[in-house]
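The complex is shown incomplete by one protein chain, all other protein chains being positioned as in the whole.
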Amino acid sequence: MTPLLFIEQVLNGLQFGVMLFLMAAGLTLVFGVMGLINLAHGSLYMVGAFAAAAVAGWSGSFLLALVAALAASAAAGAIVELTVIRRLYDRDHLDQVLATFALILIFSEGTRWLFGSFPLFLDIPDWLSGPVTLPGGIEYPLYRLAIIAVGLSIATGLFWLIARTRLGIRIRAGESDREMIAALGVDISRLYTIVFALGAALAGLAGAMVGAIQSVQVGMGEPVLILAFVVIVIGGIGSIKGALVGALLVGLTDTLGGLLLPEAFKLFMETSDATATGSALASMLIYILMAVVLVWRPRGLFGGAT
Amino acid sequence: MSRERMVNAALMALLLGVPLWAWATDEPFTITLATRVAILALAGVGLNIALGLGGLVSLGHAAFFGIGGYAMGILASHAQSYTPLMESPFLLEGTKSMPVIWLVAILASALAALVIGALSLRTSGVYFIMITLAFGQMLYFFSISWPAYGGEDGLSIYLRNGFPGLNTLDPIQFFALCFGCLAAALWFNARLVRSPFGLALNAARQSPERVETVGLGTFRLRLVAFVISGAITGLAGALFADLNRFVSPGMFSWQMSGEIMVFVILGGVGRLYGPVAGAALFITLEHVLGGISPFWHVWLGFLLLLVVLFARGGVIGLLAGRRVAHD
């Protein structure tokens, strides 16, 4: 293993982590503000990817595809919030789990109905394709670098939104005392719709950007959703900072574990056995990380006190 | 006899009567469907102990279903290839005997439930849901990337495993075995609900503070419930694998966890026979709607949404009315 490969994998881990952050941020906001666990967040990721693939196929423009992804997932989020989700705020978590599981079924099979079972492909546009040479002579795909940049700037934007804007103040107030801010004349149900649509748009954007690296297909959202849950468990529910730290930790652990564990096992095992054992263990690494955090801090790294 | 009891008796009579009729009219496919219902209901009975009685919303019960399945797959595959599981420090052979496989499936899934439960129960509420889901996914990925037992492709078993005194290749006899397991689990569950443990666990769901105040530990109560729950679902996994003579990572998937939960909810949470009603409805819908449209999950989704939003008692609630406290 060369240092170059290692740095490349660190960048891959960052890119993966940044994508997870976009998913986890919406989930953690929705949970923090509305107290809702949303399994269908992965479906919104899928909606973004399909919208982007469809629009890119029709118009040929990648930027238009991204805009479509944002718009479609935000709209899907708003519609779902208005019709189903808002009936669930006062329900227990079991009802929320089931209703959003039902939404997954509807979204997944509905999409299969519309687009068929074959995966779609979203091409990286010319102006973002090809490698760039980084300082130190590392060649790295420009598109993945762009994802990291977009993700980090969205993270910065979110921190600014929460800390500085009027919407952010209302979101933070909604986390601590919803009756109070309702009494102060804030239209709480509109606030909820906006927060939900915002989270949906972030998920849709993530889906569209990842769609250009992987294939766009039904069921692509749920594995990412579950990883985003791991991120939230590690970072602490409701904390955007926790989501960012957790996402980068999970992204780097997963990518580097897949690289380093088989190498480590080669030190005392046969090569083929080491690769098998190493990669099997690497597939569990982030969950082991989650278990360790749980034992150490059951409320996550940035979660509130019990 | 209360109305719920009559509904329960009718359900079991139906589950027993349909395959018997199918046997008489030589419709083996219907018997297989009924066997699926019995097995999936058994998995639901397991989950219902954690979910209905303990209030533990586990979205990772596929972990135990899958472990039960792989317990069967691993033991039987070694037996059919005449290779031992291990030779040192002692010789361990595979087996084609159901009782042994069941015991291993129960013990292995109970052990997994002990570890997963001990970690997950450090938290509660939405954390618990996400963590159980994540541990299920962990085993899913592990089963895919561990090449020794088929990896992504899973394991096929040529011949169904045997049970002393029965011909398990005969669909109706295998159904009888599965039905027997389900009946035993339901009987055990009924005893558990009435037992001191069940009383304490049920109270811990409603008012954990109270349970601690009388000197009982809620963590220990819940952990024991989770282990029992996992063990029963594990047994169902072993039977399910035997029904299909096939086990694959799909048994560990989050969809499987979701479906087991759907059986429980469609039937009615906390109702003893809820999982039976739920699994029967699910398989019937799959069979009927699946014949009309390949996208029947959309309709299942809408149905589930309606049940959650408007009919929280599930099938049993609809038929038997509101729950009345016993005694």
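Chains: A and B, in written order; residue numbering restarts at 1 for each.
The rule is short, and it goes like this: a contact is a pair of C-beta atoms (placed from the backbone, for glycine too) under 8 Å apart; a residue touches a chain by one contact, two chains touch by 3 or more.
Everything that follows uses one rule, which is that contacts and distances are computed from a predicted model.
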{"item": "Name per UniProt, for the chain absent here [options: \"Lipopolysaccharide export system ATP-binding protein LptB\", \"Pyruvate carboxylase\", \"Sarcosine oxidase subunit delta\" or \"NADH-quinone oxidoreductase subunit C\"]", "value": "\"Lipopolysaccharide export system ATP-binding protein LptB\""}
{"item": "Touch partners, limited to displayed chains, of the chain removed from view", "value": "B"}
{"item": "Touching residue (missing chain; options B:L20, B:L85, B:L114 or B:V224)", "value": "B:V224"}
{"item": "Option from B:V211, B:I232, B:M261 or B:V298 whose C-beta touches the chain left out", "value": "B:V211"}
{"item": "Hidden-chain contact residue, picked from the options B:G198, B:G230 or B:G258", "value": "B:G198"}
{"item": "Interface residues of chain B (partner: the chain not displayed)", "value": "191-192, 194-200, 202-203, 206-207, 209-217, 220-221, 224, 325, 327"}
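Throughout what follows, only the chains that are shown with their structure count from here on.
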{"item": "List of chain A residues in touch with chain B within their complex", "value": "31, 37, 84, 87, 93-95, 97-99, 101-106, 108-110, 112-113, 222-223, 226, 229-230, 232-233, 237, 276, 279-280, 282-284, 287, 290-291, 294-295, 298-299"}
{"item": "Interface residues, chain B side, partner chain A - complex", "value": "51, 57, 59, 119-120, 122-123, 125-127, 129-131, 133-135, 137-138, 141-142, 144-148, 254, 258, 261-262, 265, 269, 295-298, 300-302, 304-305, 307-309, 312"}
